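For this depiction, one protein chain was excluded, whereas all remaining protein chains were kept in their positions.
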Amino acid sequence: MLYDVLIIGAGCTGVMTARLLSAKNVKVAVAEAGPDVAVGATAANSAIVHAGYDAKPGTLKAKLNVRGNRLMKELASTLGVECKGVGSHVVGFGDADLAMLEELLARGRANGVPDLEIIGQDRLRAMEPNISPEATHSLWAPTAAITCPYGITIAAAENAVTNGVDFYFNFRVTDASRAGNIHYITNGEDTLAARYVVNCAGVHSAEVAAILGENDFPITITPRRGEYFILDKAVGNLAHSTLFVCPSDRGKGILVSPTVDGNLIVGPNAYPIGDGDDRSTTAEGLAEITAGARRIMPTVPMNMAITSFAGVRATPNQYDFYLEASKQIPGVVHAVGVESPGFASSPATAEYLVGLLEESGLALTDKPDYIPTRRRDGNHIQWNRLTEEERAAKCRENPAYGKIVCRCETVTEGDLIDMLSAPIPAVTVDMMKKRLRAGMGRCQGGFCSPRVAALIAERTGRGLDEINKSGPGSWLVTKREEG
Amino acid sequence: MAAHKLIIIGGGPAGLSAAVAAVDAGLAPEDILVLERDSEPGGILNQCIHAGFGLHRFGEELTGPEYSGRYIAMARERGIPILCNAMVLSLTDDRRVTFVSPETGYTTVDAEAVILAMGCRERTRGALGIPGTRPSGVYTAGCAQRYINIEGYMPGRRVVILGSGDIGLIMARRMTLEGAKVLAVCEIMPYSGGLARNIVQCLDDFGIPLKLSHTVVQIHGRDRVEGVTVAAVDEANGRRPIPGTEEYFACDTLLLSVGLIPENELTRGAGITLDRMTNGASVNQFRETSAPGIYACGNVLHVHDLVDYVSEEADTAGRAAAARILGNAAPVVRSVKLTTGHGIRYTVPERIDLAEEPEDVRIFFRVTDVFKKVRLTVETAAGAILVNKAKSAAAPGEMESLTIPAAKLREVLASGTEEILVKLTETGGDKS
Partner (left out) sequence: MTTKELTCVVCPAGCRITVTLNDASAIESIEGYTCLRGKTYAANEVTHPVRTLTSTVPVMTAEGKKMLPVRTNAGIPRESLFEAMKIVRATAVKAPVHTGDILVADFIEPGTNLIACKDFE
């Protein structure tokens, strides 16, 4: 199979690009080092669709964030994914911060962010009763939104597969060669051939650029790790919108925000690390986040934390995203150093990358039979998001929807069975977790994960010892000793 | 909309026992519906295959499945309907129950009485915030227990256990007998949270070290657990890890037995008052919550160490619910509040509703620390002793109880006392 376009990396940028191309008459593949889409920075970030005031005017970040904000909301609606326009506050503590808020306001207006305003303490407190009494002002950005970054990326990937895109998982690119205008990309075992290659490899994008043959590539990546806590849904309403502190040279600082699923998210810090795949948390980091969150919300109940995690961002040696067609290798387009607001920008970044491919000579025509939804028969909507009447009807139609497997997040057996035959079949515990939230609740899979694993094993005709949590090597159980 | 007189949420030992007691108190079995979320009744006992259940109830030592089997048989003999695979989605304080099951679909019923018997869940790694990677192989002890005892697979081969709760101790033995190597059990407290018998027969028998005042400070491994770092904690400094005491254990599995939390999402949703110490509903001696006609029993109310006491508590709730429905409950004359004094963490009940002719009331409680030689006392605010007993040892891991005799409660009723105090007095010997 010769692909027209091979995308390396199935994070939000790569998947959004694949999805756009799937509407065109080209054959597209995505090679992903991990076991699923959205396993890197897309899986572990603040889950904010930033409004776009933060980026310096005139940069790609500014342009793509503001457009991405609008496109992300449209995409969520098209794919049946939840996205809530809760807005955001950059919270100022005293007059010293006011200058920064005014600068952000000016940047935002220059970037074309609608409806920005600086509000005073009374209004801020009326909107956010749990905010620190020391907070004096905020930059209110009503267009900021929250969604599930991996949820919408999975939905976009399903939409892409429905329209003919092939995904190759556990495919870590180790070498590349070129013959004529064909690129051969290999993981050491299998080789994929394509006329165009898009490097969306996130924290590994500079390494991939080198593998593709770039000499003196201008961008280097310093992986920067950020740690987070997720708090129980019982306290998810303590913040009504995303609460930032004033940004510094280390990023946007520690925020407190509701999540689209009703939890409270707290984090991140930001520390450079050597290994881009090191997503471990540290005692010091988690303590720092606790302290940071208390600055915004002194009463934040950290004892209600249900989990903590870390994400790794691809911080480049320049301010802006590096989105360029290769100057050395024809047919290669790079998306390197896509850090925050990389997720919020991703639908617009995808448009930009498709534009670069066209400029590089890729001819694109519309596919007449393009399907705009996740599946041929529409969007999959989970049982717990249906109305009472719809739930009742679904149970009558198929009793499997009447059996709850994950009690914390109300996931039914019917939902799980459905995901086994999705465009990207969910065959690991984590795939089910990311698609349906089974195991994401307060018991963290204590109840449902053995049941989910057993269902996958039964339905795929495998032993439980052959089911993984996520990638190869993440086995759950072994066989009992015999005799 | 269907009407059921008594809905029991949970078909484990508490729910089944309550149902049996309600029928034995005169309620028609067809007026009862037990809702069980699993595919069979019995609750968590189905996976607790170890022995030690039923010495009080049945005078013999049974395994979990045998104990629940007896209650399943009693419920069946009485013709009590049990609906399996049924999950309750919501409950209101006026006893409207919405549930879903493959058999009945999406259903709402109004009940005259509801008994909450949902049990508890395990505390997780996330709640502890153990730093490190997030590989597979980090299991709550109960989750691992399900893999081994219900699914028939081994959750790992080289194991470290954090927390010396009973399930963790039981799993240490179970996995050792199945050929796994249990390297250590770490307990952050200076004493075990499990029963002494389990330390002996689950750890000592197999030479498994119990590391008191130690905790896991880091989890290692990308795909599967590759090891954990254990450190001693400083008792005097908020049990923070002591730098320099770190020890690395190469293992593929970390089991957590770090506490149980009553499963009170429905209770909270109904606006029922919860007790801050137990995380269960605040109840009177009939186990009636702040919502009239809604009762709670078993581990959803407070975490028990013995299922025998769960059954006893469930009997109380079942009889009271039946009395409410049958209209033969004795009217309450006055309520007396129970308060905790020195050395007492909580009591259940928290309130005694006195009728004209009070009956004996058994008070369950846990102590705050490990003590040697104590006297446990229930007395009135004025210092009149209602009941007391001496014990050679008391520990938070073991539930205590004292029964206030009816005669003493008559005196309480007559005296006008509004508060009863439960306290512990140290009577010599060192606090350990």
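Each chain gets a letter, A and B, in the order it is written, and its residues are counted from 1.
By definition in this document, contacts are C-beta pairs under 8 Å (C-beta built on N, C-alpha and C of every residue); 3 or more make two chains touch, one makes a residue touch a chain.
These numbers were taken from a predicted model, which means no experiment stands behind them.
For the chain missing from the display, the contacting residue among B:103, B:379 or B:398 is B:398, taking the whole complex into account. Annotation: of B:94, B:178 or B:419, B:178 touches the absent chain (contact as defined above).
Listed residues B:44, B:128 or B:199: the one in touch with the omitted chain is B:199.
Checked against the hidden chain, the listed residues B:24, B:66 or B:235 yield one contact partner: B:66. The chain omitted from view is touched by exactly one of B:92, B:108, B:149 or B:245, namely B:149. For subunit B, the list of residues touching the undisplayed chain reads 46, 49-52, 55, 61-66, 69, 148-152, 177-179, 195-201, 205, 305-306, 392-393, 398. Although one chain is not shown, part of subunit A still touches it, namely residues 480-483.
Keep this in mind: only the chains that are shown with their structure count from here on.
Rounded to whole angstrom, the centroid-to-centroid distance between subunit A and subunit B, based on C-alpha atoms, equals 39 Å. Taken in their complex, subunit B has these residues touching subunit A: 37, 85, 87, 89, 100-106, 121-122, 124-127, 129, 131-136, 140, 142-143, 146-148, 150-157, 178-179, 217-220, 222-224, 241, 265, 268.
Put simply, subunit A touches subunit B in their complex at residues 229-230, 234, 277, 279-283, 285-286, 305-309, 388, 391-392, 395-396, 399-400, 402-404, 407-408, 410, 429, 442-447, 449-450, 454, 463-465, 468-481.
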